[in-house]
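So, chain A:
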Amino acid sequence: MPKIIIDGKEVECRAGISVLQAALDAGWNIPHYCYHPGLKVVASCRLCLMEMKMPHPQTREPGWAPKLFPACQTPVRKGMEVRFDSDKVRENQKHVMEYYLLDHPLDCPVCDKAGECHLQDYSEQFGNATSRMVEDKHKNPKKDIGSHTLMYSDRCVLCTRCIRFCDEIAGTGELRKVNRGSRNEIDIFPGEPLENELQGNVVDLCPVGSLISKDFQYKQRVWMLNTARSVSPADSRGSTIWIDYNKQGVHRIRSRYNPQVNEWWISDEARFGWKYINSDKRLNTARIRRGVSWEAVGWEELPGILRDRFASADENATAAVLSPMMSCEEAWLLAKFIRQVAPRATLVRGYVPIEGEDKTFPKGFVIKAEKCPNRGGVEQIIAHFGGNSMDFDEFVKAAGAGRFKAAYVVGGYPKEWITEAHARAISKIEILVAHDLFPSLLDQHVAVQIPTASFAEREGSFVNCDGLLQPFERAISPLEGVKADGQFFHELAGEPGLFRAEKFRVSVAGELEMFAKVHVPPDEPKYAH
Partner candidate 1 sequence: MRDEDIKVLEAPKLTAAERLFMPQIIDGMRCTLWHMFNTKIRNNMVTQYPERKRELRVETYRGVHRLNKDADGRVACVACFMCSTACPAHCIHIEAGESPWPDREKYPVKFDIDELRCIYCGMCEEACPVDAIELTPHFELVGRSRQEMIFDKEKLLSVYEETKELKPRKNPAVTDYGLTGGQSKEVARPTAEP
Partner candidate 2 sequence: MPDIMNFDPNDKTPTIVDRLIRAPGVIIGVAVLLGVVLAVVLVAVWMLWGDAVRALLGSQLGLSIVIIAVTIGLMFSVIATSILFERKIAAFIQDRKGPNRGGFWGVIQPMADGLKFLLKEEFTPARADRPLFILAPCIAFIAAFIGFAIIPWAGEIHWPWMAEGETVTTQVASLDMGILYIIAVGGFGVYGVVLAGWASNNKYSFFGGMRAAAQMISYEVPMGLVLVVVLLAAGTLRPELIVNQQAETGIWNVFLHPLAFVLLTICAFAEANRTPFDLVEAEQELVGGFHTEYSSMKFAMFFLGEYAHIITGSALIVALFLGGWHVWFLPNVDDTVWWAALIKFAVYWVKIILFIVFYIVIRWTLPRFRFDQLMKLAWKGLIPMGLGLVVATGVLVALGWQRNVPANLIANAIVLGISLWYASRSPSPVTGRQDNLPEIEVRPSATT
């Protein structure tokens, strides 16, 4: 752990990092565009230049070197002394900012980055209030560079983060700098659009409004959004995400820094694949079959009805299918309920959707084939409760053989998951309770149908493929007519009070060790981006 001196203060930092990273970690607000800890250093933006103490060439006396050094490219050395709080550094920042804004269109009112734009922030904090530019500015039309991404070259500061991302992380290298001098801009090769499965990340990476997500464009201004810390349910990798939402619902998903899992990146599936939560096909009433017709039933009556139904069935022929889309808390509470009413009931690990194979990118980013967030958690809970257990295929087979008389089947998958064969087998179950997000083939055989809330409407925790239990927060309130699953299972299991995932994890931590080891990734330093 070398100690360096920044602005006269001694700072302890990790070995091998740059001075810029050390300063950011220690809470300095150092302007920077091109530097990103996940990418190679190019030192092209010249904003993070600092003064450094060096021995005088003749006298060997240590003194401030006359030249400025890029902080992002200077590794920390024991005892080095640097300063950002000097007129020279400030002067440099001011002039570099002026250069950046020379040809900037200043179209913040129509730019979707406004509000989280580092050109805005830095020009306010380090730049000039006025521009001396009197010539006409360059006019560059926007370019459609990929299925999810738009490019506004005139807003670009040429930090090349996007180019480096495509080269290093995605490994596809679609983006390039073209032309020279004042005509220099970032572009794709003709006829080769940006089409990798991580392209959404270049929008997050872009420090200005040059790369814009088509999905979010014109939707909202960023200062109108609230954020919730969540975990992506798109695959079993358990990428941590920010959900940006407001009163009108969820508006976008961004990656959340998580050094142990997804670092700074998320897949496009996680970023853009959440639209199903706004689908109008979603189930939104709890209902009971009466003969051939349905009858809506109030949420407050439901626990009593389910308890009666399951208590009337043979306890050996009772099963609960714990979907890997459920959070650990929900799975625990449902298992607890089913074992309360039928101590010998079978716990089934729900259907695990698998699409293709794991896809690994050059620097180790993985998109998992397993498209459910919580298989690990559900398996651990089933193992903890012991007794009869099986997986979904076995359950279908046994149901087809008529072994089960009552079952609580939880779904919650964004895609169709019940095949006709499944439905035919499961339909042999007399008392079938389906807890699902969308209508499915099971509907015609179901005795009680309960709508489930989407991941943005619930709180809880998922165990990812590496066995890390990661908590997620609720962003929006559930669809009208839907109750958050955690609260419903809480009432179903006869627990008192309101369901609060964090409180609940603490209360069961003594019984299952998994709940004690919650993995909360550290936040990025305040001024890093």
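Picked so that all candidates are chains of the complex that A comes from, given by their letters.
Keep this in mind: a contact is a pair of C-beta atoms (placed from the backbone, for glycine too) under 8 Å apart; a residue touches a chain by one contact, two chains touch by 3 or more; residues count from 1.
These numbers come from a predicted model, not from an experiment.
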- prompt: Quick one: in this complex, who touches chain A among 1 or 2?
  reply: 1
Field: Residue ranges of chain A touching candidate 1 (in the complex, touch as defined)
entry: 104-110, 114, 129-134, 136-142, 154, 217-219, 221, 223-224
